[in-house]
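Structure in structure tokens, see below.
Left out: one protein chain. Kept in place: all the others.
Now for subunit A:
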Amino acid sequence: MSAPAMGTTKTAHSDVAPKKKRGPGALATAYLVIYNVVMTAGWLVIAVGLVRAYLARGSYHGLYYSIEKPLKFFQTGALLEVSGIVPSSVVLTGFQVLSRVFLTWAVTHSVREVQNEDSVLLFVSAWTITEIIRYSFYTFSLLNHLPYLVKWARYTFFLVLYPMGVTGELLTVYAALPYVQKTGLYSVTLPNKYNFSFDYHTFLILTMVSYIPLFPQLYFHMMRQRKKVLCHVEEYKTE
């Protein structure tokens, strides 16, 4: 005969799907649309550049040089995404962008000898296709006109492209190791005035090792996202 406790109201007010969340204002949306369109275009330029260079030369070798500048420009431009306005996790995006920028500048650009490696082409192709799909996905999402094909591509292509990109990246870093060790690139030895030392060679090895715990986490995160996004839509469609 006791009165029900007040803490048991079961209204599920905060379980609504995140799609109902308030998006950015009009000005921010315009900025984001322009940003994403520009980035899509940029990566298309890189893709076209790669294809044309391949057709002109007749081989996969040394294609890096034909797209070096736009690659640096647009990959570095992605740093703007870490500001947090874009609707994806700041930590994950930030981490991915930083690692890409690191690979572009601190490895490929800095160690000239690896620029001819085929592994460079491997990760550049993976990045190019991924980014074209990703930025078009954002563009369409912002305009509230997302074709299912784009959504499907975004959450499916990564299954192949992620491992492809990671393989290319790791092989490139591995290829850079002997040159870094020989020249002591970006390294500081003792003794010095500030009592500090840094061995870039060891740092690169540690970076490679860090892929072991980190890559699976990112990959499985994307797989979970895939399940959530694609299966949810299918349920909706069959109802």
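Assume a contact is a pair of C-beta atoms (placed from the backbone, for glycine too) under 8 Å apart; a residue touches a chain by one contact, two chains touch by 3 or more; residues count from 1.
Throughout what follows, contacts and distances are computed from a predicted model.
Considering the UniProt annotation of the chain absent from this complex, which name among "Vacuolar protein sorting-associated protein 26A", "Translation initiation factor eIF2B subunit gamma", "Dynein intermediate chain 1, axonemal" or "Very-long-chain enoyl-CoA reductase" applies?
Spelling it out: the chain absent from the display is recorded in UniProt as "Very-long-chain enoyl-CoA reductase".
If the missing chain were put back, which residues of subunit A would it touch?
Residues 2-8, 14, 190-197 of subunit A touch the chain that is not shown.
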